[in-house]
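Every protein chain of the complex appears in place save one, which is left out.
Then we have subunit A:
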Amino acid sequence: MQRTVASSPLAPSVKVKLIHFGFHTAADLLDVQPLQLCKEAGISQDEAVEVLQTLRGDAQSDQQEAASESVTALDLLHQEQIHSGVVTFCSELDAVLGGGVPVGKTTEICGAPGVGKTQLCIQLAVDVQIPLCFGGLGGKAVYIDTEGSFVVQRVVDMAEAAVEHCTLLAEDEEQRKALEEFTKEKILSGIFLIRCHGYVELLAEAYLLPDFLAKHPEVRLVVIDSIAFPFRHDFDDLSQRTRLLNGLAQKLILLATQHSAAIVLTNQMTTKVSDGQSKLIPALGESWGHAATQRLILHWDGPQTMMLPTPCFAVSKGELPTLQTLGRPVLKGTSPVKLLYDLCPMLYLSFTMLTIFS
């Protein structure tokens, strides 16, 4: 299959000139010298060199790529098993996710305000740094904050809890040795914060992320909290918003696969009225629903089991904090400062998975 001039990534004015003077496919340019092309097509010498490099280079690399590009499904399965996900250390959540938030894919977390989306994201940014011998990925995280809800105090709490948790788990020599380097300061230095105000800055970050990830190859997780916030106001033209969101989703999926990073996005909920009944659905529209590989919807599970929807503050796993009814004083022991690492198992997760075959 010959590359045509019209479909090549050259400047449109150059393409027009080439086609006008009879150069339609790569074959036409096979034996032409740059100076000759320059005279015949009326383009500059630099442009002629570029044309020849692009079209001839494509022809060669196409053949090579065709041979090496195809991968069998078995190879992919092996790859997926090697690159495990970012574990959350809450067994129910990890079970639902199939071993943690998957690397190389985009995961969307939706939920009402206050349910714990930001908490989960910060937890993941800390968990991705857990050393390999403990079951983590030993990588770093990039946290893109569009709402201003990244509070460093909370990250410090979670980092301390993670170190404590791993200290309790350490059994053999390798783990104890890894623990020497796994300190609160190291965890904090492994989370890169980028604050974006508005959708333009978010789009700019999407263009700059590939370079950043290339410079920091140890980054295994990128969190965007939240992707809904900058796109929900200031948009009169919803079709432009859909276009921008789709473009962003494509860039993120490409980023996830090229750099084997897990990408986590948080989304807000909005009310939809249908048949006289109102229900909560994820924001940003129907077409956005197909953007992420996996979608997690968090909501509270009924009046009895709802208690503290901020799971990371559970005093210990399994112990249910008691209900604070009106009129009773706050019970002692629920000290807010020291908190543990486990997610409260009472948080009910509704799991919707949409896989996109690329």
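The definition used in the following text is that a contact is a pair of C-beta atoms (placed from the backbone, for glycine too) under 8 Å apart; a residue touches a chain by one contact, two chains touch by 3 or more; residues count from 1.
In this text, contacts and distances are computed from a predicted model.
Its record in UniProt calls the unshown chain "DNA repair protein", which is the match among "DNA repair protein", "Histidine-containing phosphotransfer protein", "Centromere protein N" or "V-type proton ATPase subunit".
Of the candidate positions A:130, A:191, A:224 or A:292, contact with the unshown chain belongs to A:191. Subunit A residues in contact with the hidden partner, per the touch definition given at the top, are 9-14, 46, 50, 112-115, 118-119, 142-143, 147-156, 185, 187-195, 197, 200-201, 203-208, 211-212, 228-229, 232-234, 240, 243-244, 247, 268-271, 273, 277-280, 299-300, 302-304, 306-310, 313, 323-327, 329-330, 332, 334, 336, 339.
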